[in-house]
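Here you go, one structure.
For this depiction, one protein chain was excluded, whereas all remaining protein chains were kept in their positions.
Letters A and B mark the chains as written, and numbering starts fresh at 1 in each.
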Amino acid sequence: MINEISKQPSPMLQTNNLTKRYEDGVLALDSLTLEVNPGELFVMLGGNGAGKTTTINLFLNFIEPTSGEASINGIVTHKEPLEAKKHVAFVSENVMLYQNFTAIQNLDFFSKIGGHSDLSRDDYRDVLNRVGLAEDAHNKRLKGFSKGMRQKCGIAIAILKDAPAILLDEPTAGLDPKAGYEFIRLLDSLRSENKAILMSTHDIFRAKEIADTIAIMDSGRMIMKEPAANLADQNLEELYLQYMAGHDTKAAG
Amino acid sequence: MLSTLIQKELKGIILSPKFTATFAICSILILLSVFTGIREYEAVSDQYDSATSLVEQELQDESNWGHMSTRSIRKPDPMQIFVSGLTYDIGRWSHVESTRPIKLKHSPYSDDPIFAMFRHIDFVFIFQFVLSLFAILFTFDAINGERESGMLKLVFSNSIPRAKYLIAKIIGSWLGLILPISIPILLSILLVIIMGVPMNAIHWATLATLIALSVLMFTFFISLGVAISAWTKRSSVSFLLSLVIWVMFVLIIPRASVAAAEQMVPVPRISEIESIREAYANDRWKTFYDISEERWMTSSNMNEEESEEERDRAMWDNMVLEDSLRRIVEIEIEEYEVRLLEELRQRKAGQERLAFGFSRISPSSAYQLAASGLAGTDIEMKDRFEESMSQFRSSFVDFTEKKQAESGNTGGIMISISTETGIDIKDGSDNSALDLTDIPKYEQPRRSYAQAFNSTIIDFGLLAFATLLMFVASFIGFLRYDVR
Partner (left out) sequence: MLKIIIEREIKDIVSSTKFAVTFAVCVILILASFYVGAAHYNLNKQQYDASVAENLRQMEGLTEWYSVRQHKVFMPPQPLAALVTGISNDIGQTADMLAGSQVITEGSRYNEDPIFAVFRFLDLEFIFQIVLSLFAILLGYDAISGEKERGTLRLTFASNLPRRTYILGKLIGSFAALSSSLIVALGLGCLFLPMMGVPMSGDEWIRLLIIAGSGLLYFGVFLTGSLFVSAMTQRSSSSFLLLLVAWILAVMIIPRASVLTAARAVEVPSVDHIANQRSSLASQLWAESRDAMTNFKPDIDDDDPEAMMKIGSMFSQFMDSLGTIRNDQMSEFSDRINEERFNAQQIQQNLSFNLARISPSTSMKLATSNLAGTSLELTKHFRDETRAYHKVVGDFIREKTGMNPHGGMIIKINDGSEEPEPIDPSELPSFEYKPIRTATAINAALPDIGLLALFNFLFFTGAVISFGRYDVR
């Protein structure tokens, strides 16, 4: 496997016994340990409340871990959040962006706060072309954009940040098949740029299509983690339901 | 980095559709208020001019120094264009004469109650009611609105310190809202210059301070909106909350505190005080007349010869005596009155302290109090004018009395009834014009800029403190804000 050959000593995204218990007592994440290496696309599968978004929120230090730690490029996020975030780009589930700004203006703002103040309009155009946003939409306000168009802007922002790690929270939810396909191709090209990509999704088929590693989450626990190659011949949907059922009986027992 | 964030805030405000609407409204309102204020000022200035020339004419028509009276008139001040305050509620002029104390009467609103129905709009009104509302409307969702659109997550997936983001947010919204209102403000200053309002250096300094004060008040409401949005998760909640707070601050607290003070410190009405004074005066005069009657009666108990002798001997002395006693009674009544009024003033001052102390919970009323204090249209205004008019009254009365003594003309009507010549009636007027060259002229009360400014220091400080408090609240709220 290519990934195994190029595997580097330190993973880009890493959690170690990461646990999050909310104030109301809900255990959202239960000692999660995972690693994502550069050039690896790690997909977290799971239903609502499985802990996928909590994991991403912990990586971004939007919440503090109860115990354990998450690190980006070896930097523990809740200790040095600002330093850690320099190395990560984020695409959220429903990218709203600034509705009164044009696509270019949004890109301009986010690339500047992402630490790239040297980019020109041409760079923005290039990246928007790369993500497949039609030329005539570049200077339009985002108000009239469809979800797919906004998602393209969101990924363009992530690309512009040029960070070694990318976190994606349900990025394909609500996209039409064509947009979903284009999105997956983009991820593929980002992986080939040696980015470490962590994506959460409900979408089993896309996961199987693109992932290097697939993990199934349920109730804050990672109940399965396998290289996608090992699952190539299996029906992932069946496997998913099987795991969930098994976990449920375990939890019940 | 900071400048990028600020720029984004600024752009965000300027590009929003509500910005255009509010900007247009603010511009129209500010210009309208200043324009109507200037017109109103011109009208009252004309009225003042004609009234003063009439007063002079009346003095010139006088033919006798005895019991001469005049009127002192409150001169309009250009600052009332911006802060009308109590200008229209307080009397325009007072009688100046020896027998009656100074009392401002004929307030512009009582003369033309139609204007009282809806009152005037001035610069301070626009800031206090409209701009404060707009400030809140632009900032109530500053933080939680961004959370709802997921922007906070996106922004904070970058290495941006929260404090920096919040500072940029506040500075950006501040600039975004201040820049547009500064345009109509500058235009209205231009209007003041073009329309030839007589502004002196003090006026300009006061106006500059007023603008600074207004900007401070505006900043408070901006920071209030930001603070509320940094403490609430949903913008619909913060919207409701900020609107309720706005209603409380701007509309309710000021009025409620006056109502509370009215109940807690009862102050008698001036009419009651006047009647008490009148009762005292009646009493004093009655005693006076009784005594003087008795004195004259002593002669009537004598036989004709004795009485004539007594009269010739004592008449002049009696008259002199009576005159000096009369003076004493007058002085006594006046002293009594001064005491009564002083007591009333004390009570009123207590009531005011309480009312305004309460009302200062609301920065909006602190602003109004400071603005009217600056412009000299505050609650002290009446006292200030009545005091200067009282001073004028005493110098005027002294002068006319001195002149009358010099001229030897008693004035009034002299009726002599004699058994020989029958009745002879003369009135004291000698129909020749009086020499009015040295007559005291009423000087409008003067306030230096320092005095005007000093009266506002507490409110300035309160506003600044409240603003700071809101900043701190925003920071505390935002540093622990859940951006998810």
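We take it that a residue touches a chain if its C-beta (ideal position, glycine included) is under 8 Å from a C-beta of that chain, and two chains touch if they have at least 3 such contacts.
Source: prediction; values computed, not measured.
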{"item": "Contact set of the excluded chain (shown chains only)", "value": "B"}
{"item": "Residue, one of B:Lys233, B:Lys382 or B:Arg484, that touches the chain absent here", "value": "B:Lys382"}
{"item": "Contact residue for the chain not shown (choose from B:Ser275, B:Gln346 or B:Gln451)", "value": "B:Ser275"}
{"item": "Those residues of chain B which, in the complete complex, touch the missing chain", "value": "17-18, 21, 25, 29, 32, 36, 39-40, 47, 50-51, 54, 58, 61, 85-86, 89-91, 104-107, 109-121, 125, 129-130, 133, 137, 236-237, 240-241, 243-244, 247, 251-252, 254-259, 261-263, 266-272, 274-276, 278-279, 282-283, 286, 293, 297, 300, 348, 351-352, 355-356, 359, 365, 368-369, 372, 378-379, 381-382, 413, 415, 417, 419-420, 422-423, 425-427, 429"}
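Everything that follows uses one rule, which is that only the chains that are shown with their structure count from here on.
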{"item": "Computed distance of Cα centres, chain B from chain A, in Å", "value": "65"}
{"item": "List of chain B residues in touch with chain A within their complex", "value": "1, 4-5, 7-8, 11-12, 15-16, 149-151, 153-161, 482-484"}
{"item": "In the complex, chain A residues that touch chain B", "value": "57, 60, 62-63, 81-86, 88-90, 92-101, 105, 109-110, 112-115, 117, 141, 154, 157, 161, 167"}
